[in-house]
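Note that this complex is displayed minus one protein chain, with the remaining chains in position.
Naming follows writing order (A and B), and every chain is counted from residue 1.
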Amino acid sequence: MYWLRRAWAELRDEVFVLPSRTLALVWALGLLLLPLVYDDPYVLRILTMTCLFAIFAASWDLLAGYTGQVNFGHALFFGAGAYTSALLSLRLGITPWITIWAGAAVALLFGYLAGYLCLRLRGSYLSLATLAFPLIALGLLFAFPEFSGGELGISGLRRLANGPTPNYYIAAVSMLAIVLGLWQLADSRFGIVLHAIRDDEVAARASGINTLRYKLAVFALSAAAAGFSGALFAHYLRVAGPSTLEVALSFQVVIWGIFGGVATIYGPVVAVFILYPLTEWLGSFRSFGELRLLIFAVIVLLVLLFMPRGLTPWLRDKLETACPRCKQRNRAWRSVCRLCGAPLSGADAKIKPA
Amino acid sequence: MLRILATLGALALASGVQAQTIKIAILGPMAFVQGENHWAGAEMARDEINKAGGVHVGGRRLQIELIRADTNESNSVPDATNAIERVITRDKADFLVGGFRSEAVLAMQEIAMDYKKLFLGAGAAHSKLGLNVEQNYERYKYWFRIAPTKDVDLVRTLFAVLGSIGQQIRTDLKTDTPKVAILAEKAIWTEALVAAVQKNLPAMKMEVVGTWQPSAKATDVTAELSAIERSGAHIVFTILSDVVGITVGRQMGERRMKAVAWGINVEGQKEEFWQATAGKAQYVSTLDTFAEVEMTPQTVAFVRAFKARYGKAPTYNAATYDAIMILKKAIEQAGTTEADKLIPVIEKMEYVGAAGTDTWDKRHDLVWAVGKTAGIAVQWQDGKKVPFWPPSVKGMQPFKMPHSN
Partner (left out) sequence: MLQDILVTGLVNSGVYALLAIGFSLIFGVARIVNIAHTAFYMLAAYCFYALLTKTGLGFALSGVIAVAAVTALSVVCYRLVIEPVREHESAVLIATIALALIFQELMLYSFGGNYLGIPSTLEGVVRVLGVSIPYQRLLILVVAAVMLAATWFFLYRTRLGLAIRATANDLEVANLMGMNVHRVAMASVAASVALAAVAGVVVAPVFVVDPFMWLAPLVTMLAIVVLGGLGSLKGSLIGALIIGYVEAITVFALPGGAYLKGAVALGIMVAVLLVRPEGLFGVAFEEER
């Protein structure tokens, strides 16, 4: 009984006070309850893919948004997870439930390696160097076709579960868990250090922070999450091919990340949930289905012109304002801050959120 | 009396409410030549069948309805799997035809088998698709390959033609062992073929002077061609499926090479090849499927009708025409559209189609036979694809060599 009251108190005081958190709760519940009311396999398939790509996009944001290491080759980790899990489960016969973790582990190692190589690089140099990594990996894969399956990849993989609904739940639950975990991490002391590194690495080092360790850790963590989603992806499609490493996928996640809003974790998730089903839906129209990539690019461009910081910061600003005195966020239509009582509108409230 | 009438009326209503059409989904990369041909061949079949009244199914006549599904498989495998799931669950397709990129078709095959829908392939040559049928018949029996023959059978055709070209070289150039340079794109599908060629050529009294493997997307093969010229090869044995086929055709022509190109050159099968090589691809020869020759009594009529309707010649993907006709024949023979009942009918069928005379083995792959399913060989001469093999089929023309000019 105590726990119920505690949960209700938490909900009332922490979640419902902010529209964005309420929306997030509604969305999470909606995702989990959807198959009970509507179990069209096609819709579940789209949503499963969306969840997997959402994990991928959120992991990119941790790396790019929080430490400023804009990774143009994030597909490397995705592909590493996919291929590792595929190879282990097909060649050695290990159950996919174990190999997906192995895929994440190998991706983590790749992340560490990539991070190490990029330690001394800054800005655009780092971005373009990371662009090269998956391409080099692709070259190596094609150099050993018996091992990697060449341009066909590895096919005939086992599913994690049978049927659209169980697979959907695996993807959705993984996504919610990982995104929540990443968000908690970004919101904690660890996240503050990351912000510091991005804004001024020299100052952070002068303050005694071992920035190298943090940068490597973020690379590894982000890679592990991406690798996990890659492994799930491979077992869902039952094929792990070179398409998991291609430049287009790396660019796609950059678009999702920036469109949704960097340094938010939930921003790219929102972006994936809007853009991926949208492009799929556009593709189902017979008349202009073949133009869907064009429409996608135009939408991205237009949204960017009006919301250059990304979609979710813009939305949040419409729904919430920050209190000028205590800096905590409030519902936009409130007149006084819920925590410190300072007036939110009028002449006194001038400070816009950062 | 009233009750009998009422029951009859109800029955009539019930059967009327049933589907009036047979829905066939055509899956292919619709923005590209392969998908265009998938769709074109299917349209020709649908119009022909519907105009003749439709398909006989146990006393009723049903029209064919086509569902166009752009798989975008050349760019994205998930797009293809999404598309096939959509046509099965949303559009309620009864049958699935098409496919092109092997990586995507392998993934699509899984979904089709999950839903136990007949999936007739009209583009991917990878053996694994048929191997699945042999290794797990109960699951994969719904897959049949209508075109092309599986990759290892392509080699047999290649050798057959190579033999006759080699013979022509022996007589023209008065040399005992013609020299062959292998030019195969670096890809997994060529590995087995390259090995087979290297092993068999000496037995055919031909010498392999070297193997060159450019990237499938190579836009410059100067290095390879220079080396091949230096080796003195008479024949360039091509195993190419992508852009590199165009590059090879164009640059060989620009260099006025004395060697002649024969082999698989998928780009060389397209009408646009001559334009894409800026008119330089004289003498390039390749395996192909459709030409105005009497492979079967239907071929010439089909090719002419296709050209009249679409303005260009069909590629092998237009075998969707044969696929739909095969479905019609099987449905009419079995009297039902149920997949499980159609499978044994198709397995035993011998179908004389536009592309060839088709029979299937236990992998649901085409049984290879010259003049029936082995296809034809064409050579580009003065802007046109001229068929020159097999000599047994009516309409063949002579093969020209660069040195004979």
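As a convention for this text, a contact is a pair of C-beta atoms (placed from the backbone, for glycine too) under 8 Å apart; a residue touches a chain by one contact, two chains touch by 3 or more.
Not measured: the values here are computed from a predicted model.
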item: Shown chains touched by the chain that is not drawn here; value: A, B
item: Contact residue for the chain not shown (choose from B:277, B:320 or B:381); value: B:277
item: Omitted-chain contact residue, chosen from B:31, B:57, B:131 or B:339; value: B:31
item: Full-complex contact with the absent chain, from B:60, B:92, B:199 or B:217; value: B:217
item: Touch criterion as defined above, residue of A:98, A:128, A:326 or A:340 at the omitted chain; value: A:128
item: For subunit A, the residues touching the chain missing from this view; value: 70, 117, 120-125, 127-129, 131-133, 135-136, 138-140, 142-143, 200, 247, 251, 254-255, 258-259, 262, 290-291, 293-294, 296-298, 300-301, 304-305, 308-309
item: Interface residues of subunit B (partner: the chain not displayed); value: 29, 31-33, 74, 186, 210-220, 222-224, 226-227, 243, 246-247, 250, 254-256, 267, 270, 272, 275-279
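Definition applied: only the chains that are shown with their structure count from here on.
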item: Centroid spacing, where centroids are CA-atom means, of subunit A and subunit B in whole angstrom; value: 41
item: Residues of subunit A defined as touching subunit B within the complex; value: 40-42, 45-46, 49, 142, 145, 149-153, 155-156, 237-239, 241, 243, 248, 280, 283-284, 286, 289-290
item: In the complex, subunit B residues that touch subunit A; value: 30-31, 68, 70, 72, 75-79, 81-83, 85-86, 89-90, 102-103, 106-107, 110, 126, 128, 132, 186-189, 191, 216
